[in-house]
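Below you will find the structure I want to go over with you.
Note that one protein chain is taken out, while the other chains of the complex remain in position.
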Amino acid sequence: MKRKDMSQLRAFWNEFKRVKFGIVGLVLFVVFVLIVLLEPVLMPYRDANDRWRDMTYWLDSPRNAKPVWVNWFTAKDYAVAEVLEPTSVTESQVGSVRMITMEFDYDFHYQRPPSDLQLVTRLTGNASVQMELIRPDGETLSYQRSTSSSGTRELRLSIAQNLQDKVFRLAIPFADADVIAVENPETIDAVATLFAVAGPGMLRDTEPLEGNYVCRLTVALGSSESSVDAAHVIIAGGVAGWMGTDASKRDIWSGLIAGTKWALLIGLLTSFVSVAVGVVYGVVAGYFGGWIDSMMNRVFEVFLSMPLLPILIVMSAVFKPSIWTMIIMMCLFFWVGPVKTVRSMALQIKENTYIEAAKALGASHRRIVFRHLLPQLVPYAFATMALSVPAAIVYEASISLIGLGDATVVTWGQILQDAYASGAVLQGTWWWVVPPGIAIALMGMTFAFIGFAMDTILNPKLRTR
Amino acid sequence: MSEPILKVDNLKKWFPVKRSMRQVLNGERTEVKAVDGISFEVQKGEIFGLVGESGCGKTTTGKLIMKLLDSTDGKIYMEGEDVTEITGDALAAHRRKVQMIFQDPYASMNPRFKIMDVLMEPLVIHKVGETREEQETWAMKALEEVKLTPPEEFLSRHPHMLSGGQRQRAATARTLMLSPSIIVADEPVSMIDLSTRAEILHMMRQVQRELGLTYIYITHDLSTARYFTDRLAVMYLGRIVEMGNAGEVIDNTLHPYSKALIEAVCEPVSGKVNRIKEVPIKGEIPAATNIPSGCRFHPRCVYATPECWEQPEPELRDTGNGHMVACRRYEEILEKGDAAMTSEAEF
Partner (left out) sequence: MDNILEVKDLELHYFTQKGVVKAVDRLSFHLKKGETLGVVGESGCGKTTMATALLKMPTPPGRIVGGQILLDGDDIMPLSESEIRRRVRWERISMVFQGAMNCLTPVYTIEKQMRETLQQHRQMDKAETAERMRKYLNLVGLSDDILKRYPHELSGGMKQRVVIATGLFLEPKVVICDEPTTALDVVVQAEIINLLKSLKEELGLSFIFITHDLSIEAEVSDRIMVMYAGRAVEIGTNEQIYGPQGSAHPYTQRLLGATPRLHEEVKELSFIPGTPPDLLDPPSGCRFHPRCPVVMERCPHDDVWVREVEPEHMVACWRC
């Protein structure tokens, strides 16, 4: 048996190679599989799948940041999102107070300022904090705060949210008087002003001041229990990540990578199970005929006439939607696809003399179905499977799009759903909408191509030679 | 005369046909009476021919003997036992004793199987053979028996890699795997080239002699039937009209239908080119749903008299030395020849 299979496979592969579609499809498929296998390497945010809805995981990213490669196409580069670690840490003791000074260097060489600059640090116990921001032209912004608490808390200082007054005051000596009269700390773009050239346009028509910015954090710790750690400066850039971020600061690229395995799982599992069931169902109906066939046809017709999407919606609304429930539901409906064709094929094949010969030899029904009929249907089954995959993925995406998807995983459909719910299209965050759409389309294409190629080879009527 | 290996008694097979609503309400039944009461015996080691045109019921009879179809009426006796109603294990045992060679040597084997798989199938189905090696040895022996040598070479091939004659040999080998007693051969050489036909028939005869088999040979070709069979039965519209030794039936034909058949057959001899053949028969074969009354051949018979359609259907009568005929007037026809004709051949 094995040798026959090997030579059959080889013959099949030779044919497959000739059909261009098939090669393209196969290559894409391999790419997708590699993505799933190399997930840890490819995803900057490894836990994207599990913590997609966990706000705390994404705190340090900018909101709605464009993809980094946008900078290649624009004359005015956006600031890249960064998280800065201290470039130097010095400790000194002044009496009973421990003084820790940390410096962060930020090389701003972009034409567009970031959307925010945040200093984040964890403090325990009595601590006094002083932050200084020293611009390349020497102008300095400083801020102080004393906190006292026994527990550990996070201190987050944001230019955009907390320090607008300071920035405003910084700009007063330089900015145009008329502008000063009109504007106030709430109305200006504080971060832009912070990074703007000192001049008349500092408040409104800002020009970026490129150079090295230094952020100095000085912490005075009152007692020995007090401590400071995990200090970092976040530059909420205009661009972040390979595919940017969404309104919840999530890295879309990681989301896409994480979603690949779900797409493959849904697609392959649904199509495999449903086609396997459908093929066996069709063969049995076609082979036995008579009242068995009639009954099976009626059952089949009932399933065929049920609309999948509404039922999926109802199911998802009633039960807690989980990806596995969805897969099961889809299998319950997709199996009807191949039945009619397989049944006719079975009807034809069973008229062949060799089936009669097998009966004459005393073969049981089971043997005839599994040994003589089904092997002839395997090619068709594979082709159908390949073509069902895109359908399954799109169904899941549709369900997710209306908000009934499985909230514990991230799928492409869900990314799209979030984008829609957040009005991404209106806001112009195209990098949130387009990539998942393309991904779905690509996966659909992959299997469609493979399916077409197999169909071309296996369906003699489609052969052009 | 020893016990016949196969005995068929008043065997019938009627196929129901779809009825219109009116017919259902009237309680009318239409049936295709494919086999309508045939009786014959086959001795062990004999080659028995079933001859007739298409639709006469010969293939259906073969399938009834194989138990691929259930009979509507009548009995089948195999080696003395009544096998008409058997099921289950008894049916499986029957299947091992009666095997079939089909008309189309290519269609009768699954094109995806290797010849090895084809030959092994009967063994697998009936769970014969302890080990794989044993089964393989039997397969090779069967191939040698049918002169497909060297057997190893053929075992690994697929059917489409064999010629028509080779395929039919392989099909024959398949029937031998279970050591049957009877082989039903349905037009085994009609789809094979002329120059190979005799070879296959020769092989079949050899196999028969070596293994002591009995053949039931179904064909429409009278010439081949004469060459190959020992005894034959001529069938018309589901009944046997004449039966006896092959040579005797063909040279001393008694039944008007057999006569017509024999007149119609072409012979490879010179001098017949410019002659219009005269076949003593009228009309066309009626539908098997509408069997004529009395002797079913009467509408086409050029010797028919009112007795033929008014009286019940004639049964087979022995005219001496095993030559049976189902015709009321056969003696008269034999005596008077053409003078016994009552109508012109419409031809």
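The first chain written gets the first letter, and so on, giving A and B; residue counts start at 1 in each chain.
Following the convention adopted for this analysis, a contact is a pair of C-beta atoms (placed from the backbone, for glycine too) under 8 Å apart; a residue touches a chain by one contact, two chains touch by 3 or more.
Since the structure is predicted, the reported quantities are computational estimates derived from the model, not experimental observations.
Looking at the complex as a whole, the chain kept out of the display touches B. The residue touching the chain not shown here, chosen from B:41, B:73, B:199 or B:332, is B:199. Among B:47, B:250 or B:295, the one in contact with the hidden chain is B:250. Residue positions on chain B in contact with the hidden chain: 53-54, 163-165, 193-199, 201-202, 220-224, 226-227, 247, 250-251, 260-277, 279, 281, 284-285, 347, in rising order.
Just so it is clear, only the chains that are shown with their structure count from here on.
Residues 66, 68, 91-92, 95-96, 99-100, 102-104, 107-112, 114, 121-122, 125-126, 171, 174, 178 of chain B touch chain A in their complex.
Touching chain B in their complex are the following residues of chain A: 4, 352-354, 356-364, 367, 372, 375-376.
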